[in-house]
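Other chains of the complex are left out, but the ones given are in their true place.
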């Protein structure tokens, strides 16, 4: 907390890179690319997740994400959304590395709909292959403290347990296990997926997360740009509250004005 | 007047000129080499080798780029 009190910036570090913003945002599900750009700018995010997909050969000149969300301004974090096996995830990220030239990636090996729950055996397999191949892996996972510890011991650079299913907006359903993961981690822990509104993001940060990753909560809000501003403030609020140390809870009242000196 | 050779790009059958390279193919397709990545028969093709790699009949190419995703 000292560095905060003496007003040095409160930064966090992953894979040797330092960031000020503790909000990582996805770039999917927006109305169009201009809205994507506006929302991401409003969020203050320094890292954005991106998907890797086949070029549309029938329309090679179509506007591209890079033209609206410049990779020289934002750190691209390629994901493996849609990958349901370790092989698909590894192939996808090797292509991402070649396309972008960076090796910091988000690994997610997902189970089938309707839950898209992290496939932990597939995740372990893919993480091992990627780390062996020199990637720096930020890993989406279950809120399982043992699995989180193993992924860290394998060499993952950030542990990203779900707060709730992708796109559900249910918030951080199991704060006990998220707290357990944070308590025992020596690498950054991010809540990834589940955040639905600002108070959810603040709550995740109050638990002690290093950062929060979200997409739908912003992109599916009625007004994504306003919600992006809300999330920027919420993550800052939750971080500051975590550093400040909340008051204790009590089930009875405690007066906030002095009892002495009342008129009679 | 050489006949074309058959390859698959992103799952679609295509005919290309014999001797065509990946660099040539990307140019033909109107793709910016700095914004895409290419996998050939499940192997990454380093960008530096696009010009030197000639396509062979039956090649399976994946040409990808970044799009919005969460």
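Miscellaneous remarks
Every chain is named by a letter (A and B) in the order it is written, and numbering of its residues begins at 1.
Keep in mind that, in the parts below, a residue touches a chain if its C-beta (ideal position, glycine included) is under 8 Å from a C-beta of that chain, and two chains touch if they have at least 3 such contacts.
Only a predicted model underlies this, so the values are computations on that prediction, with no experimental measurement involved.
The stoichiometry of the whole complex, written in the labels shown, is A x4, B x4.
In the analysis below, only the chains that are shown with their structure count from here on.
Note on chain placement: the centre of subunit A and the centre of subunit B lie 34 Å apart, centres being C-alpha means. Chain contact summary for the complex, subunit B toward subunit A: residues 9-12, 29-31, 35-39, 42, 44-47, 62-70. Those residues of subunit A lying in contact with subunit B across their complex are 26-30, 33, 36, 49-55, 57, 60-61, 64-66, 76, 78-79, 81, 91, 94-100, 166, 214-216, 219.
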